[in-house]
Each structure stands twice: as structure tokens, then as C-alpha cells.
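All protein chains but one are shown in place.
Entry: chain A
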Amino acid sequence: MTDLSRRRLLGVGAGAAVVGAVAGVGGAYAAQQGSEGSDGSATVGQADEADVPFRGAHQSGIITPAQDRMHFVALDVVTEDRAAVAEMLKAWTRAAERMTVGAEAAPGGVVGGGPYRAPEDTGEAYDLDASDLTITIGYGPSLFDDRFGLADRRPAALQDLPGFVGDDLDPGRSGGDLCIQACANDPQVAVHAVRNLVRMGFGVVSVRWSQLGFGRTSSTTRDQVTPRNMFGFKDGTNNLKAEDTAALSEHVWVQPADVPGDSAWMAGGSYLVARRIRMHIEIWDRTTLQEQQDIIGRDKGEGAPLGQKAEFDALDFATKGADGKPAIAVDAHVALAHESRLNGIRILRRGYNFTDGSDGLGHLDAGLFFIGFMRDAQKQFVPMQRALAAKDGLNEYIEHTGSAVFACPPGLGPDAHWGQDLFS
């Protein structure tokens, strides 16, 4: 279009505007022209429809249909300046909201600052759409120590997890004052989000540990296919789903009565438990199919509970196998983790497979980065993990190497920003 004069362009545009106002087709015309000139606005409109809303009653990234990729970071606050933390959370809100629609972290962030500034946005997601990006933040128990005057605002349920039998936790992969969970269907989008938020936080926070996840291991909506974990089994069949609104209120969302007084800011939030579970892949791979299935309590091909036929058939602990014993062993993974054995406890799982290269001994450093959301980690995750740590046959093949718990505050209303309620 460069051969057209400016006046000509304006003339065409003016005509389109009139048509658009009258007939409602001018928009399409404008978008088409824009596409010819550059990337235009046509794709903008389409991409918008798919973006995950950033604001709402609850943070996105919890019951949002689980995306395929994740970048998770835990951060330590490195300043004693409370106002600086609050300010950073506010700045994060602006950047996160922009990035979740596929925009740069700041207006003109990639090149708009001109040649003499370091670009405000790092640029690797410049040509990518939002890919269902969600950015979820959480506050660790340590944020509520004596540094920032937040001790009175700590919800009673926000406590470090106790040790469990068999834990081999690396302090360098555990804990943290804050966390950011970025999930997207394009790994570059998730990494870009974390990278830019971390950069904005230099001087206020420092990354304590981080984890990349490359494949979801849970479904959080009914129309998603159940994915498989690194053991090759379908994982999350019996997970809580976004459609189970009553169950979510009961098991996932913190209710106002849970957080009276100074901790009321947490109502509508959820506790995130993260566990880096290293799997001894090579040992597992040498295990017979029958033993693998017995340990899990489901068949490997279909994902059906042992003794049943289809994936979503209910678990029946009374069904006997050919040998006259229960088809699902009492210490099978699905039995130990089942609500019927845990006084009705359920959680929303949202974990990811990971492979962090190899361990120097010729084995994959791979496993499951477990993420669970729940209303009270002490009352839900702790008894569940105690039961699993004590009896789960899987323990021969797994090792928990990292652990953290975070209070993810509720979602943001219009004009609200992260930290507003907590630091007010």
C-alpha cells in the first residue's frame, strides 16, 4: 500500500467508516486492510475470543481447563520495604493482564522505547497469541513472618507442610515467599510471562526455585481428555472438575467462614500445594504390566479401575479378581487417595510432567510436578499425603524432592490489583 498517497488512504478509510457505521461491515473491511498492511486487527478479534479472562471471582489458572505447559517460580522477597512489595504486585497485575490477552508486558515494550532503552518487554512472545495464558500468584507462609507486618493477616490454614515419611526434600526446591504459576499451551508464552514478571521484580524478589512442566497430568474440565503421566498411566480421571461447582465450594475455594477477621482477604482464594515428585522412571519401566496396574489400581490401556471396564466407571473396592482377592488392592494408589478412604477429602489436581535433563548417572531426572488446589491444605493434603506416604506401593518408584504451599488470593474485580487487600 506504500504506493498510495496519504490522502488516498484517508479517503478510503473515511468511506469505510461511514459504511461501517451504517451497515456494520466497515469493521471487517478495516481489519482486512490492516492485515494487508501488517498483522492487522483481524487476528486480534479472533484471538480475543479464546483468551482466558484475567479477572473474576477466582484467579484463573485453577479451574481453567488445564493448559499443556507450565512455568512455575517460587520467589523470596529480598527487600524489607513493604511498600516496594505492594508496588511490585500492582505492577505485576498490569503486566499480567496485558500478557494474558497476548499484549506486550508494557505498551510498546518490544521496540517502542526506541534504540537507547533496554526494551521493557523481552520480546520472545511478540508474534505469539496468548495461548490461553493464565498467571496465578500465591503467598507462602514465610511472607507472614515479622518482616512486613503481615503476621496478623496470615490465614490459620497457611502453614508449612509437615514432613512425610520418605521425603527427600531439597531446601533449594522448597518453600518461597511468593509464587507465580504461568500456564499456557505454548511454552514460550508461559516462560515469557514468568521472565518478564521476574525482571520487574529485581531488587524486590529473587527466584528461589523454578520448575518447567511440559504436559498436563490432570483434566480440570469434563471435556478434556485425561492425559498420562510419566508412568504411562492416565492421571486425574477422578479429579474435581470446573463443572462441579458445589464440590469446588466444598473442597477448593476458601469460604468466608474459614478466614475470619484479618485473614478475610483470603475468602474466595485457594491453597496451592506444590510437590516435585521425582520418578525413578527406569526402575518403573522394568516392572511388569500387572505389577504396574496393581500399584496404581487402574488398567494401563483404558484407565479403568481394576475390575471395571471403562475409565470413568466408579471404583468398587468390593469387586474381586480371579484370585478371589479385591481387584483393587487396599494399598493401591487409587484406593489410598480415594475420598471414601479419606473421610470425603478431595482436591483439585493440576500437575505437570517434567524432565529436567538427566541425573548424571544415566537416568532421566523426570517426574510429576504435583500441583493441588484446595480449601485447606492442612485438612486435605496433609491427611491424604500421610496415607500415601505410609502405604502407597508407588513409593518404591517415587521420591518427593521439593515441597511448598501458597495461599492464592481470590480473583480480581475491575480495577483491583494483586496485594491490594493483603497490604491495605
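The rule is simple: a contact is a pair of C-beta atoms (placed from the backbone, for glycine too) under 8 Å apart; a residue touches a chain by one contact, two chains touch by 3 or more; residues count from 1.
Methods note: contacts and distances are computed from a predicted model.
Between the names "MEDS domain-containing protein", "RNA polymerase sigma factor", "Leucine/isoleucine/valine transporter permease subunit" or "Iron uptake system component EfeO", the one given in UniProt for the chain missing from this structure view is "Iron uptake system component EfeO".
Of the listed residues A:P115, A:G344 or A:G357, the one in contact with the hidden chain in the full complex is A:P115. Touch with the chain that is not drawn comes from one residue among A:G56, A:G203, A:P260 or A:G321, which is A:G203.
Panel shows chain A; residues 1-2, 6, 9-14, 16-18, 20-21, 26-28, 30-31, 33-34, 37-41, 43-45, 47-48, 78, 94, 98, 101-104, 107-108, 111-118, 199, 202-204, 206 of it touch the chain omitted from the view.
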